[in-house]
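Data first, discussion second: the structure below is written as structure tokens.
Excluded from the complex is one protein chain; the other protein chains are retained at their positions.
A and B are the chain letters, set down in written order, and residue numbers restart from 1 in every chain.
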Amino acid sequence: MFDTALTLADLGFLAKGAAMTLAVTAVSVLAGTVLGVLFGVIRNQVGPYWSMPLTFLLDIFRSVPLLIQLVLGNAMQSIMKLGWAPFTTSCVVLSLYTAAYCTEIVRGGISSVPATTRRAARSLGMTWWQDMRYIVAPLATRVSLPAWIGLTLGVMKDSALVLWLGLIELLRASQILVTRLQEPLFILLICGAIYFIISFPIARLGGYLERRWSND
Amino acid sequence: MFSYTFHWNQALKALPQMLDGALVTLQIALLSMAIGLAVALALTLFRLSGNRILGGFATAWVEIARNTPALFQIYMAHFGLGSFGIHLSPYAALLVGIAFNNAGYLAENFRGALKAIPETQTRAGRSLGMTSLQAFRYIVMPQMLRVAFLPATNQMVWAILMTSLGVTVGMNTDLAGITQELNARSFRTFEFFAIAAVIYYLIAKAVTLAARLAAARMFRY
């Protein structure tokens, strides 16, 4: 197993794949979080009845396999002749996917702030915006951050599926090397180790924050 | 703007075939969940046992399951184990991959749920003459399962969604596999995958609803 034909250049190829994984993740999580916060606040503001269409729409992204979403998204952009590169399509689909989960997290965070606290803020003469900015945001962030970190890692792992659209990310790069070198176990283990090395420390950080912040 | 004409009538002809696939999907999800629950309970016991080897094994399982992609786990179950001469059929590889993943996440849920149960209860049980296993079985576990029920429902939905990854290891009898095969033959990607999306959505909703009803019955006291 150790007399491998894997060269330094191939490791570089894997690293490029890992960089692609991280790039897709970063763009999707960023866009998804912005959308998620927006949708979360809207859902909290207009109440369950009026936000039903939005709830339903976001629910679809959580009830259909990501693989199907990606293929459908890609087919849709091709029918509409948008001419998106696979990277764009992947990021758009993953962003919406992230937003759907992020909305739930944000909503949970906001509703964890006691109504009395918010009323107190408003009766001190704060505007809605000030209340949101200085009272709700700090408290809700504390509650939501561990779940958000979990979501980010989830998106990072799920981003492996973009290989279906021909994007050469970490797992696809590994498959290409397996095809050429025929050392499936060794290369797959390296691939798994890279995922683990990226994910594990951040997961631990999330767990640490959860423990530390749940005490007070 | 569109130069694409939808051929829905041709795609809908394949609906019975796709519904058959949906049954296989549901079957794999349920089986993987049952296996996952059993393994997760074992892993939880390992962690509680105080034995460092068993505890380390359980922790390693949970961390690997939670920190690598499900697609990777399934690919590994088929081609990785294949390098050792262990040959799993696509169905078995998919089942093993998802069950592995389920067990990891469920064990972590159980760990969270255990925190909600005061240790004094176990001690009370022990002082009534129960063995530690009995105390776990009759006092801790029922409460733990109740707290962990909602996250487990989510995991069940996840399991359904994960079955779609079987196509990468040659699965052709589940919903995603059948959809992909229809697509490869006719290149009518949008129509077939849109139908598949609707079916997945309905399955996920049905399972969530069933779990809620079950919870209302089981935990009404």
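Heads up, the rule we're going with is that a residue touches a chain if its C-beta (ideal position, glycine included) is under 8 Å from a C-beta of that chain, and two chains touch if they have at least 3 such contacts.
One rule holds for everything that comes next: contacts and distances are computed from a predicted model.
Missing from the rendering is one chain, named in UniProt as "Amino acid ABC transporter substrate-binding protein (PAAT family)" (options: "Transport permease protein", "Monovalent cation/H+ antiporter subunit D family protein", "Amino acid ABC transporter substrate-binding protein (PAAT family)" or "Glycolate oxidase iron-sulfur subunit").
Check A:30, A:79 or A:189 against the missing chain and you find that the one touching it is A:79.
Looking at B:83, B:132 or B:154, the residue that reaches the missing chain in the full complex is B:83. Contacts to the hidden chain, counted on chain A, fall at residues 7, 9-10, 13, 71, 74-75, 77-79, 81-86, 163-166, 168, 175-176, 178-182, 184. Where chain B meets the chain that is not shown, the touching residues are 3-4, 7, 78-79, 82-83, 85, 87, 89-90, 167-170, 172, 177, 180-181, 183-189.
By our rule, only the chains that are shown with their structure count from here on.
On chain B, the positions that touch chain A within their shared complex are 1-4, 63-64, 66-72, 75-76, 79-80, 82-84, 157, 160-165, 167, 176, 179, 189-190, 193-194, 196-197, 200-201, 204-205.
In the complex of the two chains, the chain A residues touching chain B come out as 60, 62-69, 71-72, 74-76, 78-81, 153, 157-158, 160-161, 171, 178, 184-185, 188-189, 191-192, 195-196, 199-200, 203.
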